[in-house]
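One protein chain is absent from this view; the other protein chains keep their places.
Should a chain be cited, it is by its letter among A and B, assigned in written order, with residues numbered from 1 in that chain.
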Amino acid sequence: MARLTNIQLFCILLVTLAVTPYQVMAKMLAMILAQHGWMAILGSVLPGLLLVWIYYYLLTNSSRPFPGMLEEHLGPVLGKIIGFVYIWAFFLVVVMSLVLFANFFLSNVLPGMPISILLIFIILPAFYALRTGLEATARVVELIVLTAYPLAMLLLLFGLGPETDWSRLLPLGHFDMAALGNGVWLVSSYISLMVVVLTLGPFCHQPRLLWRWMLAVFGMFLFSTLAAVIIPIVAYGPVLTSIQTFPIFNIARATDVANFIHNIEIIMVSVVMPGVFSILAIFWFVTCYSAQQVFGLQDYRILVGPTAIMAGVSAVLLVPNIHFLYIMLQQIFPWIFIILFAILPAFMVPVIWLKLRRRQDSDSKKKAAPPK
Amino acid sequence: MRRGILLGMIMLLVLSSLGGCYNRVELDETVAVTGFGLDVDKGQKVISVQIASPSGKPEGGSNAEVETMVLTESASGYAQAARQITLHFPRTPVWSLSTSIILSEALARDDLRLMMDFVSRNRFIRPNMMMFLTLGTSPEEVMQVKTPPEEYSSLALVKMMQGQESQSGIYMPVSLREFRSKYVTPGVEPVIPQVQIVEMDGEKVLQLQGVAVFLGHNMVGSLTEKESYGLRLLVPEENRGGLITVNLSGDRESGPLGEMVTMEIIRSRARSTPRLNADGSMVISVDIEADGNLYEQTTSENLQTTANLVRLEDLTSQAIKEDALACIHKAQLLKSDIFGWGSMISRQHPDLWQRLEADWPSFFASLQVEVEAKYSIRRTYLIEEAMQIRN
Partner (left out) sequence: MFTALFFLLVALLVAIDVPDLRRQKLNKDLAVYTIFMLAAIYLAMVQFYHWPFFNPLLMAAMRMQSP
């Protein structure tokens, strides 16, 4: 069985959480909450902590990685049926990451590039990494996070140029509560992508210490997403942020540090690209691993080839244009993520708790019964 | 075997990238666009592009002149007009190297919507480009003007703007990013510095002249030089550089020339705050703080005495206030909130803003404004007293 170090798992979780919000959360929250977008991120602290606890509870009270733990706790039939649904939910995240990056790249960098060529070049490294195995993928992700994450944050900070106006975050406390709820729900749905820890956690050296790493990842996610949401607003204002396709990219376009550092958007693309590779590889692995668990296969790697084709074609087929992509990112995917990655695991907590309770009761009864 | 096939596939894909990017453009097939202008003519959208000479400066030393090439095309849209250029021009223009966008007054007075869409959507148009508006002429004509020692007028305009900002401090450069941000934000209207062609010794030269003021999607008027200076004093960001002339007689416009004193402004900053009166009316109170140096005096009087320094500070404060008020009155006349007071109210009094937003231009025009200016003299440069001829 493959083994991951704690820091590798930390990097994997950080990538799964941070990459998508880095690209799109500023726009989506500006559309919902205008200058108060950052409040939704703060509002998602409690739901996020609850999710961390749920995942940790499931991990420490299960002997099999997800989705095998579904069979363990819900029985083989229901477990397999739900597990089958999860294969496609994870696959959806793979497709979402592909489509999002393809649109990011084709909107900003090379509009005329055939999407099929671009998809091949994104999928190929992830394909090779997965065929090589989880450990190799984790090592690559570790390197990517350690190098690209600080750079991604630095590029954001460069966006705080002379035209930065912090008063664009005002007025405070003058917002629609329903919009704030909507924002918190949206951010929480993307936090639920941390669900991969249920599959990857058992591969970790010290699963008992996972809560620390999960909390650290959650903290880093809050920091980076806050920066990614606040900086476009103070640089452009909420109205312009909400109408730009990718405000983060425009931050890089407008960056001009002392008339010396400018035209750095290509660096931003080269930072986002390995991030997308990482989230793609991780969810792709989880997709194939889930299929292996559900169908009882010997190796997940045989499914990498067919799913590669499926992912590439689905990326073109499922999302026809960027307009629908944003509708999906804002209104459809969050529902899927919340139901499958947050509510269902939360539902498993009382199931496990009751099972443990019953087992304890029967154990104590056995102990209390006089020996024959 | 399996590893070999996989390796072969990867090698094939890597080989396909050896030719370089599919959309690469060779350097000798392109030309740099130094700036471009947008205009309207009988409903048609006109784009003029200033092209940098592909062969660089011709032989002939520093006196050699580079032939300015300006291409102009018109169509129903700006993007379409820009594409038309490729129908008769053999090289691909590289738009991302452009430094300035020059708008015509006709376009600005007509409707900015299409122009804003063009410059915001196009990924080759960089947000740091500077914006200018032509006064009484077309962008094409402005781009045709020779601006020695600069080879291209669109580059010269940028340098003129940057140079005057630290020296005279009359006009503020406006980037596309700033213009776009103000254009879409409620409670603040954008401005663009104007440029005109004037004759000097029989030669056509470019001159910065006034600031175009916008309201919604159109230009509604211009600020004079004095009002433009006032605008610069009213921005909340710290300003550096600038000169202001006062007259010891107290009459700046027609006081005796021998009593003129030029004061330098090292830095200035304005703070505007809305104040609600008990009767529900609103007053905007503006505090301008500036400090600087005595820069030039025509009088032989020793100005560096305690009494005279206070007098000079008062006169300069008064002059600053005058210029600021001149700008405010003009903006109110044009109903254009170029100071962003509406935006400020929306941040500080969101409930009030909800009531005012719909009719803000009219409300802005009737706003009561109180301006206070405080100027402090710091130094007098290399001499203390005026040069005296001692007999």
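Heads up, the rule we're going with is that contacts are C-beta pairs under 8 Å (C-beta built on N, C-alpha and C of every residue); 3 or more make two chains touch, one makes a residue touch a chain.
Here the structure is a predicted model, which is why all the values come from computation and not from measurement.
Engineer: What chains on display are touched by the one that is not shown?
Structural biologist: Per the contact definition above, the missing chain touches A, B.
Engineer: Out of A:317, A:343 or A:356, which touches the unshown chain?
Structural biologist: Candidates A:317, A:343 or A:356; residue touching the omitted chain: A:317.
Engineer: Using the definition of touch stated at the top, determine which of A:60, A:331 or A:362 touches the missing chain.
Structural biologist: The missing chain is touched by A:331.
Engineer: Could you tell me which of A:166, A:223 or A:295 touches the chain that is not displayed?
Structural biologist: Of all options in A:166, A:223 or A:295, contact with the hidden chain holds for A:295.
Engineer: Touching the missing chain, which residues of chain B?
Structural biologist: Residue positions of chain B that touch the missing chain: 2, 5-6, 9.
Engineer: Quickly run down the residues of chain A that touch the omitted chain.
Structural biologist: Counting only chain A, the missing chain is touched by 291, 295-299, 302-303, 305-307, 309-310, 313-314, 316-320, 324, 327-328, 331-332.
Everything that follows uses one rule, which is that only the chains that are shown with their structure count from here on.
Engineer: Where on chain A is chain B touching in the complex?
Structural biologist: Listed in rising order, the residues are 107-108, 110-113, 117, 120-121, 124, 128, 131, 162-163, 167, 170-171, 174, 236-237, 239-240, 243, 250, 253-254, 256, 262-263.
Engineer: How about chain B: which of its residues touch chain A in the complex?
Structural biologist: 6, 10, 13, 21-23, 96, 123, 126-128, 175, 177-178, 180-181, 184-186, 237, 344, 346-351
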